[in-house]
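All protein chains of the complex are present and in place, except for one that has been dropped.
Our next item is chain A:
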Amino acid sequence: MYASASPSEVLEREPPQPSQSEDASRRQRADGSIVVRAEASRGVSRAARVAESGAARLRLPRSEHGLDGVMLNVAGGLACGDRMRVAADVGPGAALTLSTPGAERVYRSDGPVTEVSTRLAIEPGGALAWVPQETILFDHARLARRLDADIARDGRLTVYEAVMFGRTARGETVESGQFDDCWRVRRDNKLVFADRLRIAGAVRELMAKRTVAAGATTLATLLHVAPDAEALLDPVRAALEGHPAVESGVSAWNGMLVVRFLAARTEALRDASRSVLPLLLGRPLPRVWSC
């Protein structure tokens, strides 16, 4: 799922090219998963359980700001038909921040869809931040992503997901493919946020439309659910005023704050996100975000 390489190494690596003799249905499909549970004891959060399978790894680097988990994919990207699953639970009063050390790549598919699923659960008084770095879609990539979260009434959840349609710095574009991103968030057993962004088929043509992206190649969605989420509306808007290269919209209602971002350059988006995310997390971003 998530590249273990640094962003600069990521840029140097070429995607595997499917050969004509390769039969997609017979190619070994890679499955990976991470299961993690955080629990608090005397005010300190610790990983009470970690399980990894396939190419997925979870690192828990020392951090001054709480429990940080860094998710890696030692396979270095997702090919067609690969599956990656993460399940993260946060126990009462515990806090966990999950991120990735670099961009995640989804390579071209000759048919099968790459599936990524995330299940998050936040128990009373718990806090979970899901702040991976961006996902890069290659031309003809087919990705279906599903995120389910269950939050206790007073729990806190921050989810940030950014997608880059092609490595534009290299002049690459995504002409066609599929990006299907489904979110379902429940608080106190009630569905409070549902979203499904589906950009499928002639991706570049769709992204050019003014209702879709007006030609931007990077987009991100940020959802913050917390008892005080609506009070952050003005600070978040103020922080984004300093990032005119990013088109953003911030809305808050029903104990939630939602930000949508569009940018022509991923670096501009990352700068904007670095300004906003610490306001919501109440702590600096994990160290992996600063390299």
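Rule of thumb we're sticking to: contacts are C-beta pairs under 8 Å (C-beta built on N, C-alpha and C of every residue); 3 or more make two chains touch, one makes a residue touch a chain; residues count from 1.
Definition applied: contacts and distances are computed from a predicted model.
**Q** Quick one: the chain not pictured, UniProt calls it what, "ABC transporter permease", "Nitrous oxide reductase", "Urease accessory protein UreF" or "Monovalent cation/H(+) antiporter subunit G"?
**A** "Urease accessory protein UreF"
**Q** Tell me which of A:Asp31, A:Asp110 or A:Asp180 is the one touching the absent chain.
**A** Missing-chain contact among the listed residues: A:Asp180.
**Q** Write down which of A:Val36, A:Met84 or A:Leu219 is the residue touching the left-out chain.
**A** Candidates A:Val36, A:Met84 or A:Leu219; residue touching the omitted chain: A:Leu219.
**Q** In the complete assembly, which of A:Arg46, A:His65 or A:Arg260 touches the absent chain?
**A** Considering all chains, including the one not shown, the answer is A:Arg260.
**Q** Can you work out which residue in A:Leu206, A:Ala264 or A:Leu279 touches the chain that's missing from view?
**A** The missing chain is touched by A:Leu206.
**Q** Looking at the whole complex, which of A:Phe138, A:Tyr160, A:Phe193 or A:Trp289 touches the chain that is not displayed?
**A** A:Phe193
**Q** By the contact criterion defined above, which parts of chain A meet the unshown chain? Give residue numbers in ascending order.
**A** Interface with the chain not displayed, on the chain A side: 180, 182, 184-185, 190-199, 206, 209-214, 216, 219, 237, 247-254, 258-262.
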